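The structure appears right after this line, and notes come after that.
Just one protein chain is left out here, and the rest sit where they should.
Entry: chain A
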Amino acid sequence: MEPITIGNVQPLIDQFAGKPVYIHLETTNGAYASHFNEGFFSAGAYIRNAKVTYEHGKIVGDGPFRTGLKLEIGWIYAEGLTHFEMDEEGRLLMAGHGFDGKLAVALEISETPFE
């Protein structure tokens, strides 16, 4: 993966606009967060292979970045994105790695379902 720049990633987001795509979206603190710190309120969310068509998408911020995808009647967005990759299957993988280097958020866009 490479560090995100808006110039690099915005054209890739544009490339999927208006087409049916599959979305992977997750955010997590890790299952051990409350084990190591009992005062920590752990929360996360995960959706894999949501099939949507977005009208347009935009990446904003100074880093970490935020990406929002506007749907016909709704939204998808992720905050805290730091790295991206167009993988060998032509999928746009965006990830946010926390200060400890661990994955904290992921937003991925693919024209074929994720495994």
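We take it that a contact is a pair of C-beta atoms (placed from the backbone, for glycine too) under 8 Å apart; a residue touches a chain by one contact, two chains touch by 3 or more; residues count from 1.
The rule we apply is simple: contacts and distances are computed from a predicted model.
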Absent chain [UniProt protein name; select from "Electron transfer flavoprotein subunit alpha", "Transport permease protein", "Bacillithiol biosynthesis deacetylase BshB2" or "Tungstate ABC transporter, membrane protein"]: "Bacillithiol biosynthesis deacetylase BshB2"
Positions on chain A contacted by the hidden chain, ascending: 1, 3, 24, 26, 28, 30-32, 35, 38, 46, 83, 85, 87, 91, 93, 95, 97, 100-104, 106, 108, 114-115
